[in-house]
Every structure is written in C-alpha cells, then in structure tokens.
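Excerpt of the complex: some chains, original placement.
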C-alpha cells in the first residue's frame, strides 16, 4: 500500500500517518520528493482496515499494490486449475463446448437438443429453468420441472448438465438434478448467492457481470472459493458499452488477462455477447484462437419459436457447421475437442 | 410494434410475416417504400411472444413502440405517487433527507448519528446491516444485531428507519425492525429478491444498477409493484462509466427522465455516486435544483474510523452545514424540508 500525500503536506500530517502505521505494527517508508511525499506501507495491511487513511489531512490518495483476491490469484497458485464436471474436464488442454437452449421449454425440446449437440461434439448440456428476465411479463422458466428434464437428458445422453440458479431455493432444487451451477451476469455480485453456491459442493460457472471489472469478477469468484469450493469456471459473456450493433460488447481481451491473473479456466459465451446468430460462429472461432478453455453456445430446434433469446440461438445444422470448423482450430491451439 | 424488412425483401417473406400476425388476431399495416418495407403491428403484442419475428427471412429489425413496464408507467398513471414511510411522505411537495452510516457498527455509533441527523433536519435514518462488499474479506455487516439497533434508534428519535436487504433471510429479519427496505445497486436485477421485497408489504427504495438503463430500472420496479406493492421509491446513485475522478458518474438527467416516464418518486445518493466527501454538498444542491424528491447522504460520527465507505461520509458538522444551505433551495423549488 502506498500513501500519496498532497503537495505541500504539513510535516505533522505526515508524522501522524506514520505514527498510525507504526502503532499497528507496520513499517512506513517515507520518500520526500520535491513536490510530493509518498509513504510506502510494509506489513499486514488488514491491520489498517479500521483506519480510513485517505481522509486524513493532507492525504491525496491511496494506491493498492496487491490484489484483494488471494485464492483465485495466480501469484499464489501458479498452476492452471482443471475442473471436473461429471466425466468432463474444463481447463488444461481440453476445449469444452456447452450448448443447449436459453430456456428449457419442454421435455421434447430439451431431449432433441441434447442429442443434436452431442452428435455435433458438445460435451455439456446447458438449459435455463430459472430465467432472469428484464420484464416480469416475459417467460420466467419451468423451474423444478425444467430441472427434471435436464436430469432426464443427462440419463439419455450421458452429457453432464448445467443450469443457472437465481436463489437459495433454486440451488436447493438444482443440486438434486444437475452437475454444475451457473451464476448469471445479473447475480455476479449477489454475494449471498455466491456463498450458497460455494456451499453447494457443485462446480460453479460464474458469468461476468455486465459492468464488472475483471478485478471485481475475480473477487466474486473468491466468495465461492472461500466457502471451500475451488471448482469455479469463469465465463466472459460481453460487457455493457455504448455500442448498440451488438447486444453487449464481447471483451475478448478478458481471456489473456484472466490467464495472467488467475489459475481459473475461462470460457466465452458469444451468444449472449452479441445477441445475433450470424456473429456466433466468427466469435467462437476468435475465442478459441485467443486461448479460451471453452464455449457456451445457445442452440434450439426451432429458434423462431424459442421462448427466450431465439434471435441468438443456432439451429442444429448451424451448430454442426460450427463444431466442424472448430475442430481443426482446436487442434492447432493444442486443445482436445 | 414495427417490423422493418431488409432492402429487396422477397414478397413471400413479407406475406409470411403478415400471415403470422393475422393468424394471431392482430392487424398488419404494410408500408412499401422504395428501399424498404415496414409492417406496423396493431393489437395485443403478447400474442406474438412465441414468434421471434426478427429471425424470419428478410426481417431486418423489430422496433418496440410501447414500454414493457405498465404499473410504473406515467402514461397509465399520470399523477405523481406519494409514498408514506412511517410519518414521512416521499414525493409530491416534500423533500426528504435520509441519512446515517454506510454500515451500522455499534449501538453508540448509530444512536449518536440518529440524534445528530435529526437535529440537522433529516427525516429518515439509514444504516446498513447486510453489506454487499466487493471482497469477501471486508466487513460484512452486523446483520440482525444491526437491525435491532435500527429499531432502538427509531424508538429514541421517532425517525423511520431504512436498511438494505440482500436475501430472503434478510427480508424476513428486516420486516420485524425497519420501516422501509432498500434494494441495492448490485441486486437491482436480482428478480427473486425484488419479488420477495414486493411481498413484504414494506415500502421499497430501489437503487439503480451500476449499468442499468432507465428502462431496465423501471422494469425492475415493475417486479415489486406487480406483487401488489406500489410503494416504490427510486434512487439514482451513479452509473459506471470510463471516468475515474469519481467512483461512479452521477446521472443527474435521470431525475427529469424519470419524472417524464414514471409517477414514482426519485431521490439521489451523492455519497455513493462520487465516493468523495468534498463533492457531496455541491451534488446535493444540484440534485435538489434538478427536481429530485430527496437525498440519501452518508454520515458518521468519525469518518476516519468508519468500517465502510468512510471517505464519502460527512461528519455531523458537515451534514448540518449542508442542510442549512438546502433549506432555502428547497423553498425556492417549492418543496418542504
């Protein structure tokens, strides 16, 4: 931690800060420049939590030099994590494709999709049973009935299944039926939900919030891991910007940034990032080439009748065409698909 | 709803859309321009919910002409709502000031603050007992113990009290102690929580999400009202932008925009919007002059020791200085303070 003093800070202000630092058992290293003085703080900063040094007289600003997340931090855990979901692994040298409908609408829809995506090479089935929708009048999901169909689809196809959870009730239901929980973008800083997902024991896919910095995202993952659950996979799904040609702006740079800052695997969701079916294939290719550990892609037997997010869903033929082109690219990137 | 077809759309594509609209009991009005054809849809659009017309052949885009929120919409409820919280009213010709510490830390801290803000003219006491914090290692709040102090503060001072809730558990505890619930920015699209807050029967202060559009914010309020609870007050608290000189960017235009689109009262929180104590007073003045129905301002007996958000909290003296200047401004704006 570095404390930058204001220009012409009074000596007594500097001495007061120094005294507080030392009273709490830390060391203060003072560099007195011509214009400003800076104070380097050495030791365990948590001892200073009760002192808001930035509002002391003559303090200009505080600069943090260490990240607040520890368990998700590559500095303290340099090896990349590999997360197991059923018989599938995420991270390392595998490329995982999760696919399925935005919303589970019926048993028939889900099973048809499960068979189609398995045939095309996907390894995990996704499907939403609890849908967070902007308007209360939009379709809200089949809830536990949808989860039951997910379980049936797993039994029929052998594919592990993942479902978004939006409340403690949903987690309590989901643990009975699915292999992996998803925390959606709108709940990325629903810290209560993060803790409960952490306690569930299931692996968790944590989507990035629409306006979350990468630092906040890793802190959110820390909430899950701190409950004793290290099985977290991150998912970049677009951030909110001024551009309206796509529903969100896919922050593809998040992939190499996460690879540098954390050991957690990261996948990309081009369906939600763009909201436009025609852009899903090129962005899937881009995501794999940039080093992502996987993709989450929406598919539907008949997108023009989908109850949620039809415009961004691929048909089975489009999905098959995509995976056909992804395979040689994955091989070139040294990944197994 | 307007359907814009692509240039040179085939006649059969246009006919197909027209047929679907009419099969569902709506009317299709076709305007064939030189470059593009547009189709105006007249009737109850909810009948088209199962058809994703935007991915039909030759469809360029769909343009909504009516808002998806109804209960919060001024078009259907032209009179401004006045919300009652204990003996205080929000909206209409009153200017309400909510104040108190970011986090309830102790009984002494809370009672001292309650007395000080009452003396300076505040009408409602705020205090956080469940704190959503970016890092799991930061102070998370006193929870139910904090709520008890809130209730004691009300009994001592007569001020109604408001507390943020972050889960169903928190709501179940809060209804026993407080007069108004707050849904924080990070939970603005936690739709499960919104519904539960709606069912609680207490008035709800709904803060705007960090990257929520005004349209999404009003849809979020619709979740609460749709549960039979019309007592919603909106709170603008800054949105996330590229600027870093302030913690967030106060979108002060939201006040007149909300006044035009909705009948709900709107207050402004300059403390969270800026994160900087020195900017709280000018922005409070600006918010009142722009027409806000109130303010939420953080105060603390000793900001330099606050466990949360100390740098943006006012001392009692600073708060008193602020309310002294707000009074003539409120009078000029035709508001009672």
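Letters A and B mark the chains in the order given here, with residues in each chain numbered from 1 onward.
Convention: contacts are C-beta pairs under 8 Å (C-beta built on N, C-alpha and C of every residue); 3 or more make two chains touch, one makes a residue touch a chain.
Keep in mind that what you see is a predicted model, and the values were worked out from it rather than measured.
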Taking the full complex rather than the 2 chains in place, the copy count reaches 4
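Keep in mind that, in the parts below, only the chains that are shown with their structure count from here on.
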Per the C-alpha centroid definition, the whole-Å distance linking chain A and chain B comes out as 26
Touching chain B in the complex, chain A uses residues 46, 49-56, 68-69, 132-139, 166-170, 186-187, 189-193, 209-211, 216, 219, 222-223, 226, 240, 277, 303-307, 310-311
